[in-house]
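Below: one structure in structure tokens.
What you see is the complex with one protein chain gone and the rest in place.
Showing subunit A:
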Amino acid sequence: MAARVLVGVKRVIDYAVKIRVKPDNTGVVTDGVKHSMNPFCEIAVEEAVRLKEKKLVKEVVAVSCGPQQVQETIRTALAMGADRGIHVEVSGKDYDSLGPLQVSKILAALAKKEEASLIILGKQAIDDDCNQTGQMTAALLDWPQGTFASEVAVEGDKLKVIREVDGGLETIKINLPAVVTADLRLNTPRYATLPNIMKAKKKKITNVKPGDLGVDLTSRLEVLRVDEPPQRQAGVKVETVEDLVGKLKEAGRI
């Protein structure tokens, strides 16, 4: 039975915000833009909290990597029911190049340090859409993984995970300790209301540096350029079928 669950939460640009590319094409505009917890991470937190409410786990620890602002995201996780938080301080250039490889190394180190037996993450972040952190973390720890989980059930010392795959649903049974990544239909996350946020202020957030965990943050990737997707061309209206055929021929489509 899993005693401690580690939940990774990522601070991303809010899903409803219209993204704008920086004029120098090095990235997207983040200054002054509304940020919030990655939606799939919310689902991950909710699942962990539900496991605790069912008394299947004893403690839920929320983890986030980044600068000072990620503490807001950790606080949201605490407001949703996590017991304590860990803020891994990463800022500046290190934060810009922080990706799944670095985060999974950090999570693996933390899982060993905190003696966690279950890690729940969102399946992917809506900003980079990598869908890699869960898988890499499992590989680094040599733990089994249940990715794209739409249902998780504890069965003794094993975990039954129903995964959303292209052909439908796949049910697997994996040993604990394990890594699970949450898919959209896993659960309905609760809203972190103001009273819950206030109560969560009493919960602790500890600060950790990647160096303390023995993690090297160097990235093997370099972002060369960021561009907007091509603008949608306006549609053309035609009067008759002959016109349509004519236009299609013109465009070389038929």
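Everything below uses one rule, namely that contacts are C-beta pairs under 8 Å (C-beta built on N, C-alpha and C of every residue); 3 or more make two chains touch, one makes a residue touch a chain; residues count from 1.
Heads up, the rule we're going with is that contacts and distances are computed from a predicted model.
K.L.:
Determine which name in "Elongator complex protein 4", "Complex 1 LYR protein domain-containing protein", "6-phosphofructo-2-kinase/fructose-2,6-bisphosphatase-like" or "Coatomer subunit zeta" the UniProt entry assigns to the undisplayed chain of the complex.
P.N.:
So the chain that does not appear here would be "Complex 1 LYR protein domain-containing protein", according to UniProt.
K.L.:
For the chain left out of this view, which of A:Gln68, A:Thr193 or A:Thr206 touches it?
P.N.:
Result: among the candidates, A:Thr193 touches the missing chain.
K.L.:
Against the chain that's been left off, what residues of subunit A make contact? List them.
P.N.:
15-16, 39-40, 126, 184, 188-189, 191, 193-195, 197
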